[in-house]
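Left out: one protein chain. Kept in place: all the others.
Labels run A, B, C, D, E, F, G, H and I following the written order; every chain starts at residue 1.
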Amino acid sequence: MLKKIPVQISPDLMKTLMEMGHGDEILLADGNFPAHSYDKKVIRADGLGIPELMEAILKFLPLDTFVKTNVFLMDNGLEEKPKIWNEYVKILESSGEKYSYEPLERFKFYERCKNVFAIVATSETALYANVILKKGVVIK
Amino acid sequence: MLKKIPVQISPDLMKTLMEMGHGDEILLADGNFPAHSYDKKVIRADGLGIPELMEAILKFLPLDTFVKTNVFLMDNGLEEKPKIWNEYVKILESSGEKYSYEPLERFKFYERCKNVFAIVATSETALYANVILKKGVVIK
Amino acid sequence: MLKKIPVQISPDLMKTLMEMGHGDEILLADGNFPAHSYDKKVIRADGLGIPELMEAILKFLPLDTFVKTNVFLMDNGLEEKPKIWNEYVKILESSGEKYSYEPLERFKFYERCKNVFAIVATSETALYANVILKKGVVIK
Amino acid sequence: MLKKIPVQISPDLMKTLMEMGHGDEILLADGNFPAHSYDKKVIRADGLGIPELMEAILKFLPLDTFVKTNVFLMDNGLEEKPKIWNEYVKILESSGEKYSYEPLERFKFYERCKNVFAIVATSETALYANVILKKGVVIK
Amino acid sequence: MLKKIPVQISPDLMKTLMEMGHGDEILLADGNFPAHSYDKKVIRADGLGIPELMEAILKFLPLDTFVKTNVFLMDNGLEEKPKIWNEYVKILESSGEKYSYEPLERFKFYERCKNVFAIVATSETALYANVILKKGVVIK
Amino acid sequence: MLKKIPVQISPDLMKTLMEMGHGDEILLADGNFPAHSYDKKVIRADGLGIPELMEAILKFLPLDTFVKTNVFLMDNGLEEKPKIWNEYVKILESSGEKYSYEPLERFKFYERCKNVFAIVATSETALYANVILKKGVVIK
Amino acid sequence: MLKKIPVQISPDLMKTLMEMGHGDEILLADGNFPAHSYDKKVIRADGLGIPELMEAILKFLPLDTFVKTNVFLMDNGLEEKPKIWNEYVKILESSGEKYSYEPLERFKFYERCKNVFAIVATSETALYANVILKKGVVIK
Amino acid sequence: MLKKIPVQISPDLMKTLMEMGHGDEILLADGNFPAHSYDKKVIRADGLGIPELMEAILKFLPLDTFVKTNVFLMDNGLEEKPKIWNEYVKILESSGEKYSYEPLERFKFYERCKNVFAIVATSETALYANVILKKGVVIK
Amino acid sequence: MLKKIPVQISPDLMKTLMEMGHGDEILLADGNFPAHSYDKKVIRADGLGIPELMEAILKFLPLDTFVKTNVFLMDNGLEEKPKIWNEYVKILESSGEKYSYEPLERFKFYERCKNVFAIVATSETALYANVILKKGVVIK
Partner (left out) sequence: MLKKIPVQISPDLMKTLMEMGHGDEILLADGNFPAHSYDKKVIRADGLGIPELMEAILKFLPLDTFVKTNVFLMDNGLEEKPKIWNEYVKILESSGEKYSYEPLERFKFYERCKNVFAIVATSETALYANVILKKGVVIK
């Protein structure tokens, strides 16, 4: 543990976030997502939900403002969208980042996952809870 | 995720528990414990506390009944013992396992850690929360 | 060995089952199947038959109910189907899972094997005994 | 699978037996033995008992006749010895090898295990079922 | 060395033969064959000729009877075929296996080698001595 | 790069700091220190001086307050101590951490280095600039 | 540290420069560049800017004079080009190498990066600061 | 060092030559050749020129006589060919091997290099000095 | 295969011989020797006897003339020494090397094996056939 680093972020996850660059994407996958079937780096986060992780990550990760959309959600195809989306919006709001999200149909979402930088395999039990964050530029 | 397996147990932790044998010990380390300084296998469990993990583990791990003591705690050396011990006792009670714990002075505890089978590095924020479980025999 | 985990499931197999996600498939291969010729993870289970393994696995693995078929068998192309199928049906029945199987012609079966998550190489001596299980969603 | 090779012998076990030389010892460990705590090669044989493995191994492995004892058993310290010893004696008898066994007190047995060539981790559920075989000379 | 295992078969070769399944092929390559140029497992057998190895291997390896041809030879394109073929036929005859061989023109042979399971790099000095064996089913 | 993380801290250094526990020590080595001669993890920081690194690290690393001394310096054995020590004191002061440093004679310093958690190999050109920091407890 | 080698050049970077040949290219990437998303060797240079690195590298690396262009810059698409280009030109001038640079539109630049020999991941904070150097021939 | 083996041949180079088969090619690359940019095994021979290496290699390596050309040179495209070619011819002459060489235009040469067995990275300072040798058959 | 290199010498064995220096020893072990129980490099030579290997090796390996003894044999403790010793003497004689051998009692021989450079695991079936060769100086 370190000062100022939330405990949800493992050493390996922090290293991964630091190695990501402008335009790279990270997938926060729910507990049923086939994370190991993609040929990508998988960071296990067993026992954790996505909201607590997303909140911790957004303390450090800027979102991409060069593109129209920097957050991608997996759509359930129903009129009533997953409740957890409301939590995501609150976290994005309070992050101070300029965000814009887009729901993707399930198989389009899978398609996008083939190009992510890394996958965080959480134990989120909510269905259709997967979310992709696109990294922006750090201006110092 | 699988049926009947609590989400706190990562795939690697389960594999490790299954590879342990009679008499092997596992250390559930709090967030300040120097887990990587021992030359032992470390399983990260960032973001999790020890009680939820201990409860999950004891669903599968029998305690050793061939010896006097099968649970070791790190003593704070004060009259008032760490409050988290009460939680541990409740979990041990409800596990159905026959248990007996022994507080070890801090440096004796460190000494014992040199021979554990593996270390689970949690983010438990309570101080002096480290605990060692000694595996018993499975009778089929 | 652990409480509640059947001995047929090796530590590596359990880890693999836990890492599988929704839609991932696992092949239980008979003793003559060319398991190592696919570029997939192989888990050896020498000396074991498929029925005992399938029964153990289905204690933990949910079957996929988002698709029409979640069990695939290798067809012998004869009128009289492999007797071991009857055993499989009994095990599926008593598993409590909602299942639906489909026989695949030998070379179509080989084709499907190219996309499985892992292969369990058993010593099942019955011919045409290969079977694929498709993992479903765990709802907690 | 091959002709003339019993299915209980995995490819890795056969390779190991072939690499052993005169005087090397192999431990067939029961399901509760702490096989991974020794700094030795471990060959998993989950789901198998020791008698079927021992019988298969002795088809290929000669016992050492340069020494007084070539089979070591773990003693339970009771008057009534483990029943599984009777099975072992039968298997040794029918193997055609010249054998002589010696019971070792539990901690002496552990001590001897520190020098074995490899450990086969079986799922044998009988207690005190561990057995060490000492390899002899092949005369061609 | 083990009882009943010919000394020409190295531990690694035996492990490889055991991991092969129905339909997998193994190439016994002569001393001039570019064995390491194929992206396949190579097992060195320096100092050995092919006939002694083939005889040893066929003690354990069944030939495939589901297909028309289970032995492939490299043709020298001459009227007078390589003399070593006569030795091969004798060994195949005395193996008890049902065999049928087919000469392949040199470059067709190279083509087939791209899909073999493994290559045994011998020191056979006879020219055009390469031979491929196709594994069959073991019926127990 | 991430928000709030100084650029002097590489991904690997941050991961290392996060894996350190209470009592673990990290050595910031100057450009002439034989960093690779210790059997410890070495993190290269070529082109950087120690002061900028120390300042960045102390934003996250708490110092150990359970012991008398938590900062160790390499003494030059002269009356006039290395000027860079003044910079170190300023950085420690402004870090907000409770610190206490101790100069160690050169060979005693080398001795202590044998037990550090990791070594950061900087390009600091000041002589006798090596410094060890001892990690404390994070209270959340 | 060595005599005559600037401290900005890490041991790994020097080894890489020495292994490059005629026509190979090296990318000096700014702090926001997604360096790890290319399937190329990445050399971390955290805390360093590009100008100091370029100056150090050009002491050893000849530029390619067989081609029209041997330096590639990432264009910002604006009339006012990145100020850091002026620094680059000064360094190139004083290097004594015969150079010629070409601005590439952002996505063309990304395309070229797919074929570089290695990427140096700096912490350069200037935007659009990425630069590629093409190695020439050493005449001795 | 061994009797009868020239010192220019490193242990790794000798092993590589022995693993090559009929038709495999080895590239002796000059000091400016981008040897590490090909996805091939590279054997460093820093400080050595090509003639001394070629002479040493041809003591052991037979040239291929099944094809029209068994030596390939990189053409400089000028009327006056590289002087080092004369040295090569002398070495080939005195090797006793039956040889025939062909100059290849620079980019055709690069193309051929994509299929060589290995590359020896020498420090030959002559330009356009690269040469490929094609291995023949050893008749015993 | 190469010109002038006997086929009994595998690529790995040749590389090993070349890496040995003055005073290093190599053990040619018979088929019953526990070659893999020593913490040394093992080179398999399955199917070969020791005499053919020794003859091939001595074509390249000089024996040490700085010491009294440069060949060590394993003594059977009987009046009648192993017949294979006669073959060894003939090979040593015809090698042109200045040799002197010493029989070592079995356990003293084992002791010496702990310091050899490498072990060649042959299939020599003669008993007490193990032999150690001590490398000398190559004078060029």
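Observations on the structure shown:
FYI, a residue touches a chain if its C-beta (ideal position, glycine included) is under 8 Å from a C-beta of that chain, and two chains touch if they have at least 3 such contacts.
If you're wondering where the values come from, they're calculated on a predicted model, not measured in any experiment.
From the set F:V67, F:V89 or F:L127, the residue in touch with the chain omitted from the display is F:L127, counting the whole complex. Contact between subunit I and the unshown chain involves residues 19-24, 117, 137-140.
Residues of subunit G that touch the chain left out of the display are 1-5, 7, 10-12, 14-19, 59-62, 138, 140.
In the full complex, subunit F touches the hidden chain at residues 29, 31-37, 125, 127.
We adopt the following convention: only the chains that are shown with their structure count from here on.
Identification of common neighbours of subunit B and subunit I yields D. For the interfaces C-E and E-I, the C-beta contact count is higher for E-I. Separating the centre of subunit F from that of subunit I, both taken as means of CA atoms, is a distance of 53 Å. Measuring from the averaged C-alpha position of subunit G to that of subunit H gives a distance of 32 Å. The centroid of the Cα atoms in subunit H and the matching centroid in subunit I are 34 Å apart. For subunit B, residues touching at least two other chains, in rising order: 1, 7, 10-12, 19, 31-32, 125, 138, 140.
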